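The other protein chains are all here in position, but one chain of the complex has been omitted.
Lettered A and B in written order, each chain numbered from 1.
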Amino acid sequence: MRYLPLTLDDRQVMLAAIGAADLDALYRDVPASARLKAPVDLPMHAGEMAVEREIGALAAKNRAAGQGPFFLGAGAYRHHIPAAVDHLIQRSEFLTSYTPYQPEIAQGTLQYLFEFQSQVALITGMEVANASLYDGATACAEAVLMALRVTRRKRAILSGGLHPHYRETVATALSFMAEEALLLPADASGAEDLLSRIDPETACVVVQNPTLFGHIADLSSLAQACHDKGALLIVAVSEVVSLGAVRPPGAMGADIVVAEGQSIGLPLSFGGPYLGLFATREKFLRQMPGRLCGQTLDEDGRRGFVLTLSAREQHIRREKATSNICTNCGLCALAFCIHLTLLGEAGFTHLARLNHRLAAQAAARLGALPGVRLLNSGFFNEFTLALPVPAAPLVEALAAQGVLAGVPLSRLYPDDAALANLLLVAVTETNSSEDIDRLAAAIAGGL
Amino acid sequence: MLNRQGRESAPTGTSRPAAAGMPGHRGLQLEEPLSFEQGQAGRSGVDLPPLPVGEDCLGGLARQGEIGLPGLSEPQTVRHFVRLSRQNYAIDMGAYPLGSCTMKHNPRLNEKLARLPGFADLHPLQPLSTVQGALELIDRLAHWLKILTNMPAVAMSPAAGAHGELCGLMTIRAALAAAGDARQRVLVPESAHGTNPATAAICGYQVESIPAGPDGRIELAALTARLGPDVAALMLTNPNTCGLFENEILAVAEAVHAAGAYFYCDGANFNAIVGRVRPGDLGIDAMHINLHKTFSTPHGGGGPGAGPVVLSERLAPFAPLPYVVHGPQGFRLVEQAGEPGHAPIGRMKSFHGQMGMFVRALAYMMSHGADGLAQAAGDAVLGANYLLARLSDVMSASFPGPCMHEALFDDRFLKDTGVTTLDFAKALIDAGYHPMTMYFPLVVHGALLFEPTESESRESLDELIATLRRLAAAAQAGAVEDFRAAPRYAPRRRLDETMAARKPVLRWRPAQGGTAK
Partner (left out) sequence: MSETRYTEDHEWIRIEGDLGTIGITDYAQNQLGDVVFVELPEVGRTFAKGDEAAVVESVKAASEIFAPVAGEVVAVNQALVENPALANQDAQGEGWFLRLRIGNAAELGALMDEGAYKAFVEGLA
């Protein structure tokens, strides 16, 4: 057993030092009836080759995104990840360390968290950001809980443009708290009226920008309407690359910005692990959930970093904590931080504009196909097509031809017949013009 | 005859501290400024194709003005993060006996397999016909977890231990609600990890703390006195945070069930018993499993983790969405409510769970096998007991052995030395170790909690023991100044946490140091 250094001799010597006859004697506090006498019914240990063969066979049964033209988004996006990112996050000192509880020997982790918090605050246009949460959807749920605390109100309004996974995650959390989540119907057109829904009971309005369906909106008047009624505006961003080209929520008056950070530095990985970004205004700092890294000095007067404001957290506050979250998504935050550092101001904004231009070309092309209609006027790298036929069977048929055409909205809203013919198409820098040609030809041929 | 030609080949005896280099470097200890302090406008570490010609369709909402991100080339970026990495301690560098955190070896095979394009380059919303292998992997991991725990169901989507706790308590609350039973209280021993009461509170429960008995375990009488028709659940960590197995667990489960409540087990310490004891045989209704602890997915400086929750028959119908089922045409993913016999609590996060962690955990389990997992648990328990036995004469063990996978000491052995648990921890840093967990659990004074794990060889344990004995002796011999000054050989000396909290500086700002160029 290659991972276990103790030899039979070692075990005997150690048992003797302890004064125990055998290993079972150390388990004497376990009721005898519950101590297994034989291994459980699972395979015995296996060498590297055998494990690699078996798990590799499972991987081979899947169709990887890179095997052909690929246009899926809806909250998870395929972007190019520079080789240096994956190399650096696999350095032992990052990969095999724990939460930085002993700051003197964890400055590496703490400094990148500080840089990460700075990056997130800058791109969202907000004042402060935390050291990350699990993913965009859980960050969104935490944002709503925070708004309920800040406003001491009980009602959250969730836009029909918000990703249904985010909506359901929020609704699940609120269903256990006697708080109310008002879920507006799916908003494919981007025309929903939120302003008239805000009343003095409203704790927060949650919108997504760009929306699930790809629409970009100016949120300034919505922010003003929220503030006039004492409510907070929460903006979710499921495609974080958009922040390189689109006006950030912070510049439009958002009080809390949450985002899915996967697009920068993280592979699709079938949905996880991803990275929840969370940013807010300085005045709400003490109500913010999650770990925070702060700057300070050491005994010799040198700059250093520590986890700070921990008195908000569960390990001190216990049942009065702002959240039950224990840690962050450290390694994912590192991947994000490295990728964004490599991009820099010039690279990040260029990447975003490149995504947009490619998507705009594709949208014009696909929207001109007979019987197909583009639903968006303003969008970033994702748009909705209304097809003359149900989208799901078409996507299935095109997959058989080697083209992964997009996400049929019926996958997310199976019970909403009005959405059955809608196809969500995402285009990133990884798509070549040949990919777009093949997609257009495949859709035209499939109609 | 000494060689007078060429370089010196022995120390010259003129040793004195070297002057620090310009940016504060000393030898291999390299200081590293923030990325924001070393950027140049227009510099980038990526080359992208030029923008295609065309119109923007951003709806008039294009970003205005600079963001303020620094520009670094690839070599600068690589050097920046490599230098930062060298300021961290890690399991790959040495023993990391951080109790309750389980810092064991992270096999690199697991990293390799998680990066196979068939897993890493797979979108969560691809047609199910194109992801059958991924669903099969989730199903197979679920099978291993169910067999190892002897529980009938497992919810795979929770992203971490605390998230798993939340999932477990939500299913309990949903099961009670379905039975028309609106119980309000959750009992949590005071030795519990802080996530337990925090979780119960955000699940809408009132939390009631139960004191620990003198032997560090829950007292059946104290528990029974608190049980009643208003108690929804007991949240108990087993083995508990003192590193002890709750020896009355069968009676505890019986009492909890007799009161109509559910028994939630915090499975953070499952690594002590995996392959040897099955929670399903102990009367447990729900338990989360930290894949990053028991099944060695890397901690990564604090996440990502994964926290699947095994559920009893009574709780299984309430498991969250989505879940994988076998169908006539292969594997199916249930993403919406409405399946007969299921009343899911809802959704815990986007998509289907921490797939990257699932691959790593399954690779780890298959490598160890049924026999190896039991041996790993046994070796972890053996190592902790070895520490307890070899240190009990010089340090104050809080409870007599045998312990499980952790050895708990308190600060009585430091009484009147002027040395605190914190000082002791910092001195361990100077001795080349990551310290033990300090001041947790809260039920003993100045706690020092050691978890050596099965990854340490006997030689490594002997070195750690020798170091701890030397430090204990030094503390008792009055070397308080050395302790107060520690650490002296780390990248930083003690940091001012009061300053950090009183005037929080949580991000870089141009005015504060250099400028964004």
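Rule of thumb we're sticking to: a contact is a pair of C-beta atoms (placed from the backbone, for glycine too) under 8 Å apart; a residue touches a chain by one contact, two chains touch by 3 or more.
This structure is a prediction, so every number in the text was calculated from the model and none was measured.
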Quiz item: Considering the whole complex, which of B:129, B:184 or B:498 touches the chain not shown?
Solution: B:498
Self-check item: Omitted-chain contact residue, chosen from A:2, A:53, A:80 or A:286
Solution: A:286
Quiz item: Of the residues listed, A:310, A:401 or A:430, which one is in contact with the missing chain?
Solution: A:310
Quiz item: Please identify, in ascending order, the residues of subunit A that touch the omitted chain?
Solution: 286, 309-312, 316-317, 320
Quiz item: Contacts of subunit B with the missing chain: which residues?
Solution: 439, 497-498, 501-502
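Assume only the chains that are shown with their structure count from here on.
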Self-check item: Averaged-CA centre spacing for the pair subunit B and subunit A, given as whole angstrom
Solution: 20
